[in-house]
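Here the complex is missing a single protein chain, while all its other protein chains stay put.
Let's turn to subunit A:
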Amino acid sequence: MAYSDKVLDHYNNPRNVGSLDKGSDKVGTGVVGAPECGDVMKLQIEVEGDTIVDAKFKTFGCGSAIASSSLATEWIKGKTIDEALAINNTQIVAELALPPVKIHCSVLAEDAIKAAVSDFKAKRAEEASKHTEGAQQ
């Protein structure tokens, strides 16, 4: 199977590879995987207010999975978390010209964004409840 130029570009020159501080209150971490191929993808976002100011990923998987997550981090940087949640896997498929057998890679990237956002929201909610408790004391 031939990869599209855009997949090859992201594969050879992935954007935003790396890690953010998982323990930070501002950072949301999402890890997702595809059991059938064993691919795993970790995507992290750093949020200021409601805006994603930084995003990093680490993916173990095929070229399409790497490209999908690389593209996802590129797209969500600078967006609000709600805008990031609106990103759909079909947009990734279209941008990278993924063939049908690789659509699950784009689903993985979409799931990773959602997992990272939900981790961040959970942290924020926990933080908020701590503050309320603190205020009550």
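Assume a residue touches a chain if its C-beta (ideal position, glycine included) is under 8 Å from a C-beta of that chain, and two chains touch if they have at least 3 such contacts; residues count from 1.
Keep this in mind: contacts and distances are computed from a predicted model.
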Expected UniProt protein name for the omitted chain (select from "J domain-containing protein", "DNA repair protein RecO", "Dihydroorotase" or "TRAP transporter large permease protein") would be "J domain-containing protein"
Where A:17, A:34 or A:85 are the choices, the one touching the absent chain is A:34
It is residues of subunit A that touch the chain not shown, namely 30-36, 38, 40, 42, 58, 60, 111, 115, 119
